[in-house]
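Notes to accompany the following structure.
A single protein chain has been omitted; all remaining protein chains appear in their positions.
The first chain written gets the first letter, and so on, giving A, B and C; residue counts start at 1 in each chain.
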Amino acid sequence: MSIQSTVRKDWDYLQAAVELSREFATNAVERDREGGNAFAELEKLRESGLLKLNIPTEFGGFGKPWSAVMQVIREFAKVDGSFAHLFGYHCLNMTIVHLTGTPEQAARLYTETANNNWFWGNANNSLDRRVVGRENGDHYVLNGIKGFTSGSPYADILLISFRDQSNEDIFHRAVIPAERQGVIVHNDWDAIGQRQTGSGTLSYQDAIVHKSELIDETYRKGTVLSTFPPILAQLVLSNLFVGSAQGAIAEAAQYTRTQSRPWVTSGVERANEDPIIIRQYGELGIELEAAVSLVDRAIVQVDKAYAQGFDMTAEERGEAGYIVTTANVFSGNASLNICSRVFEVMGARASANKYGFDRFWRNVRTHTLHNPAEYKVLTAGHYVLNGQLPRPGIFS
Amino acid sequence: MSIQSTVRKDWDYLQAAVELSREFATNAVERDREGGNAFAELEKLRESGLLKLNIPTEFGGFGKPWSAVMQVIREFAKVDGSFAHLFGYHCLNMTIVHLTGTPEQAARLYTETANNNWFWGNANNSLDRRVVGRENGDHYVLNGIKGFTSGSPYADILLISFRDQSNEDIFHRAVIPAERQGVIVHNDWDAIGQRQTGSGTLSYQDAIVHKSELIDETYRKGTVLSTFPPILAQLVLSNLFVGSAQGAIAEAAQYTRTQSRPWVTSGVERANEDPIIIRQYGELGIELEAAVSLVDRAIVQVDKAYAQGFDMTAEERGEAGYIVTTANVFSGNASLNICSRVFEVMGARASANKYGFDRFWRNVRTHTLHNPAEYKVLTAGHYVLNGQLPRPGIFS
Amino acid sequence: MSIQSTVRKDWDYLQAAVELSREFATNAVERDREGGNAFAELEKLRESGLLKLNIPTEFGGFGKPWSAVMQVIREFAKVDGSFAHLFGYHCLNMTIVHLTGTPEQAARLYTETANNNWFWGNANNSLDRRVVGRENGDHYVLNGIKGFTSGSPYADILLISFRDQSNEDIFHRAVIPAERQGVIVHNDWDAIGQRQTGSGTLSYQDAIVHKSELIDETYRKGTVLSTFPPILAQLVLSNLFVGSAQGAIAEAAQYTRTQSRPWVTSGVERANEDPIIIRQYGELGIELEAAVSLVDRAIVQVDKAYAQGFDMTAEERGEAGYIVTTANVFSGNASLNICSRVFEVMGARASANKYGFDRFWRNVRTHTLHNPAEYKVLTAGHYVLNGQLPRPGIFS
Partner (left out) sequence: MSIQSTVRKDWDYLQAAVELSREFATNAVERDREGGNAFAELEKLRESGLLKLNIPTEFGGFGKPWSAVMQVIREFAKVDGSFAHLFGYHCLNMTIVHLTGTPEQAARLYTETANNNWFWGNANNSLDRRVVGRENGDHYVLNGIKGFTSGSPYADILLISFRDQSNEDIFHRAVIPAERQGVIVHNDWDAIGQRQTGSGTLSYQDAIVHKSELIDETYRKGTVLSTFPPILAQLVLSNLFVGSAQGAIAEAAQYTRTQSRPWVTSGVERANEDPIIIRQYGELGIELEAAVSLVDRAIVQVDKAYAQGFDMTAEERGEAGYIVTTANVFSGNASLNICSRVFEVMGARASANKYGFDRFWRNVRTHTLHNPAEYKVLTAGHYVLNGQLPRPGIFS
């Protein structure tokens, strides 16, 4: 495990992301086809130093705000939705400890993550209640299976959740090393998109979780910031959507300019001079810019609210939450439409598998299902009609 | 080669198509994943007798109108877009001889097709001008390569086209046995959708085409009916779009009823009781019914115009052409939207590859590129604004 | 009151509607601006004989099916949404007696309507519960006010409804002469559209309704046909929507061809040669044809179901109801879009009030609110997802 990229003062995260994105692009189409894991690419991500992007500087990170994280996500999504997701949730998972646990635990985990250049995986899906922990002295013994454990095959460390056997209603969160005995990563993710996120199942066979590894949610209970993670998660997704649409349009434009043939009745020499095609690019661009602008506005608002720390008010959270909600729905729909329509401006030969142009739609289609857009429309509506801010919940 | 299904008075083509469709469904998802060819399924199609569906009864076929062909296409498309295409173009390819060649050639080819239960492939793409024939006494010697040769790997007989070496502007059409020496089917189709249509390249190495195999287009020149094939082709596609949307909704509804979990904040016990999801099905259904109705109307108009035979007037052709144009554009867009949106009413787990739900979108996306919808919108606009009927052309 | 147009064997109802529509067109824009009533036009409608269009022949009418009524509605809506509505509800109001009352009453009212060439108005809105009748021997004494009483200022005879003072839950329907003492037509309709439908309020001041005038709903109770009126009402509206869209496009195309100036950068001599504008007409036409096709399909299904008479099964009703529901929602949305977008193909000067081009949007916008489209989407969704046919109700 390389920890080459120690703190550099002059470090330019966006440039690093752009370069990495260029590397990812060289084999993104094949990797998408193969699915499974991209360990080599994860190492490149690790070497870039970006895994420490949002770790506060006092713990050895770069201390960048969410806007920085989001820009990197978008950059990755332009070519590789899986790495956009892996990176975004890595940043988010460790933040959850910060927002919901004790300062000590957060400090320790931030520090160790920075020192070891860890990658965080996720086995934290609250909707899946199949993992049960039996209390036993200073630890819990876990059994059961968890789905949608994104990043688990790549993880050094895992954010997990489980039900307490003694009480159906108690849900514990904990952070454990991925190599913990009894933790089995099944690496069985095989979906139509986001194919290298490793979002399959993870099971426990008498795996031990020490009580000291539990996140003590009582400490931050009642603070507004502790309810902020779902908003961050939605913003991660929104940026993945926008980046995917940007990537799809960029690849399409490149193709139209260099490979498309003008339509037989177009009367032009080159496809990129055809007003019919130019017009379609105009429509795609207009929809894209609206999505970019709304997501950018959401990013600014999230940065601003997040900067309040544990003093964040319910209203600051709510207003950020409302804009993020609208951004998530709008960018998801816009991206689906754009990633589907780009084929129309390239022509029939662009359907060849070798180009992998459909991966954008497949990635966005997969990721927009993460939590239903229709329920987010309701959330937005409560605010627009009745001024009711989004209520803290698992997905809002 | 089985020719078991000789003319039966009591033969119910739609029932045959439904049964065959049910068989196709058993492995459609795997076959889509593998791509390549489905020879076993083609044999089933052959055995069903459907290959003779639109061969006039006097030549040993079932003499069914285009409405029957379209219903079968739609039925197949509900589970397998490739077979919808293969079947539709089989019917169309042999018709092209009928509409554009001499009665004798049509009679002979219809009869042989019926007697031998032949399947017709297609190497007729007019936009690809790379195949050249050199005249040599009573035959031409062909060299070059042709793309988008749908059905060629399965074909007993091929509708082909080539340029005359002596004159750039002369384009010949001919019908030859698929096994003709010098004809190489590359079977290299690997697209995001319509994966078993075998629409790859076919090349010629000094392949001989006898002049008697040429379609003599002078015979029917000037008749309106001889310009009808592009309208039929667009109608084939429209039915593929509609059938795909019907299949996507049917599979989704089945999944929602039996496998979807109710959303955590829905307050219902079962996903199919959730008003949010019911509403979305309503939207999908409304768009589908509009597409079905418009395509059905186009079918009726095509049957009626086609029944005029070589007496068809330019106005009859034009009005059918206009409605088919609108049906093609509308059903293509509706189907793309429906096949993309069905995921939203199933939930995140429906993105698993094993279900293959994305094949509907991939099939429609691939097939809607066949000829650009935007140009067809122009064709429709000329009629709406200026009363100008679609002009006979390669794609209108 | 003219009853000139007695039954003619050779009578061509559609031609009559077209001619009348042409007359309506001469002052439709001014009449829309003025609002209020169009008594002169109503007399023309009366003279045309069309008021008897759907009265069975045995009672002196023309015995035409609903498809005929719908064609006339569509024809009127092309220029005058108010008359489309007045005519449609006239036909519907008298039918309600037929479907829900005794054969004797239906026969008597059909006959008198035919003999006197009556026009039926409507004070039957079930959602407005403000009119109360106090039983008094052989009659009821009515007081209160009713809204949305379309056609009331023009009416010879009125279909009315009121609550029974003795029991909140009992709702009576009756048919009374419009000139009944104590019936006050306020003629206060002033809406953004459908401005000459006279859909304002009507109040009762101790107005007497004889028990013999009540519709005896027990007679047909339990028959499916007696629950059919809401489906007919939705179909009336759907045809108004489609006709309005047809009219809007026709007027726009006429304007573009004769008055629009080509855009400064278009490079064409005349606006109707501009591909940008032609393309937009194509889009409008495609959406229109989809709406027309779906509404036409609904009409056919309604005619077929209605022809079963009181033997109509719940399934026949339900399937007609489903298609009518989809047709209503789709045609409403399509028409709103078309009637709003036509301005774009005409140019800035078309916003002049003198043309009255906005009346199409205002009419459709007003009429689509009659009952909420969103609830009809739910109705469609129940069928698509769960196979549940629309349940008989006030609006489904």
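Rule of thumb we're sticking to: contacts are C-beta pairs under 8 Å (C-beta built on N, C-alpha and C of every residue); 3 or more make two chains touch, one makes a residue touch a chain.
Values in this document were obtained by computation on a predicted structure and should not be read as measured data.
Note on the undisplayed chain: of the listed residues A:14, A:127, A:307 or A:377, the one touching it is A:377. Within the set A:323, A:339, A:364 or A:389, the residue that contacts the chain not displayed is A:323. For the chain left out of this panel, the touching residue among C:41, C:316 or C:358 is C:358.
The set of chain C residues touching the chain not shown comprises 127, 147-148, 190-193, 263-266, 276-277, 279-280, 336, 340, 343-344, 347-354, 357-358, 361-362, 365-366, 368-370, 372-375, 378, 393-395. Mapped onto chain A, the interface with the missing chain covers residues 249, 253, 256-257, 272, 275, 277-287, 289-291, 293-294, 296-297, 323, 326-327, 329-330, 345, 374, 376-386.
Everything below uses one rule, namely that only the chains that are shown with their structure count from here on.
With centres computed from CA atoms alone, B is the chain lying nearest the middle of all the protein shown. If you average the CA atoms of chain B and of chain C, the two centres end up 42 Å from each other. Put simply, the C-alpha centre of chain A and that of chain C have 52 angstrom between them. Of all residues in chain B, those that touch two or more other chains are 277, 279-280, 374, 378.
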